[in-house]
Each structure stands twice: as C-alpha cells, then as structure tokens.
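For reference, the structure I am asking about is given below.
Now for chain A:
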Amino acid sequence: MHKMLWKLFSRDMTLFMHRKQDVVTVLGFFLIAVALFPLGISSDPELLKTIAPGAVWIAALFSTVLALDRLFSEDLDDGTLEQQMLMPVPIALLLLVRLIAHWVITGLPLVLLAPLIGLQFGLSFDEIVILTLSLLIGTPILVLLGAIGAALTVGLKSSGGLVTLLLLPLYVPILILGTSAVSSSMHGVDVTAHFSLMGAALLVSLVLSPFAVATALKITLD
Partner candidate 1 sequence: MDIAEFLHMGGHGFYIWGSYGTALLLVLIETFFVGKRHKKAKEQLEQMEAEFARVDNQGINR
Partner candidate 2 sequence: MLEIEGLAVEREERLLFSGLSVKLSAGEGLHIVGKNGAGKTTLLRALCGLTLPATGVIKWNDQDVTEFREAFCSDLLYLGHKNANKTELNCRENLRLALGIQTISDEEVGDALHEAGLGMLSHLPTRFLSQGQQRRLSLARLLLSKATLWVLDEPYVALDYKAIEWLDSILERHLKNKGLLVLTSHQTLTMSSTIRVLNLGEQHA
C-alpha cells in the first residue's frame, strides 16, 4: 500500500517536474500581484502592515486558481485522464496523492516565499511566522477545494473566468480565517482558535474533497 502510494506520488511529481514553466509562471504571478498592492494603494508603512495579510492571501488565492487551470486540462487533451480514471486504485486516493503533489509543486513555493514578502511589508518576526503558518495550512485547502472547480470546468473554452466565479464563494471562509489569523496576531489576540479552525478545515477537505473531485471528473469525462 505504501509502495503503491509512493509510486503514484513520484509518478505525479515526474510529470509536474516536466512543467517547470508553469511553476515559474505561478510564482511570478504571485510576486507581481503582491508587489502591485503597495504600488496601487500606498507605501505608507502603517497602511502596508494593515493590508499585508489580505494582500498576500489574495495573491496566493489567485495564484492557486491560476495553477489549477493546468491540473487536469492537458491530461484531458492527451487522453491520459481517462487512463487514470481506469487505474485499479481507488480514484479518490489517486486524486488525493495527485493534489498533494500539485500543492508541493505550486503551493509550497508560495509558502516559502511568504517570509520574504512579509519583510517587504514591514512585518515583525512573529507576524511573519503567523503569516507563513497560515499559508502553510491554508494553501492546501485552496488546492483541495479548487480542484473541484477545476474538475467541473476542465475542457471548457472559457474556463478561466468561470472557475474563478465558481471558486470565490468556496474560498471566502478560508480567506477570512487566514487573514484574520494574521491581523488578529498583530493586535495581540490569541490565534489558537483561528489555527484550530483552519486545521479542522484542512482535515475535512483532505477527507472529503478527493471524493468530490472524483465525482466531478466522472461527470466531466462522461
């Protein structure tokens, strides 16, 4: 069982590794989006500190959506998605492994960049830790939930705008949790509650989302 899971994981990783360009695009998008906030709003340090959690989170959210666009589309085009759905492995498990691999490639780099961005926005060490932690728990949730939308819209002509529309309502609670964790910690509020809620959300989406994605993909391939 472990061996099989590992095999699936390394298989997805090799595939994703062949698309380095995508990772670069997503990271570039994230960095530029974050940089636009000070340019567009103000460089006032106090104000920057206030908007920092929201700016970083919103940029991470849209980067995730951007990366999700490629999660299934190429596999659908070349026919490998069908083959995956016929593998003698529970599809939800296969998808869970795949989503984790996708997060490692496109989500984890955002988390690792977060401390640098925190410095740009003049956050203190503690605040940076909280920001990074909130993204570390939050971005996998974004990927897990987002995959449902990606699975429902894969192969459609104008899927980009549509997937954003489908995902925004799903993402609101996570966005609220993530940003308020950071801004609460700035005001010296205890953020254990935020993190336990986010941890719970992560667990629930880890368990439920692969099944939802599997159902959505079956519908899409029908």
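A word on the picks: all candidates are chains of the complex that A comes from, given by their letters.
Quick notes on this one:
The rule is short, and it goes like this: contacts are C-beta pairs under 8 Å (C-beta built on N, C-alpha and C of every residue); 3 or more make two chains touch, one makes a residue touch a chain; residues count from 1.
Note that the structure is a prediction, hence the values are computed from the model and not measured.
Between chain A and the candidates 1 or 2, a touch occurs in this complex only for 2.
Taken in their complex, chain A has these residues touching candidate 2: 4, 7-8, 11, 14-15, 18-19, 77-80, 82-83, 85-90, 218, 221-222.
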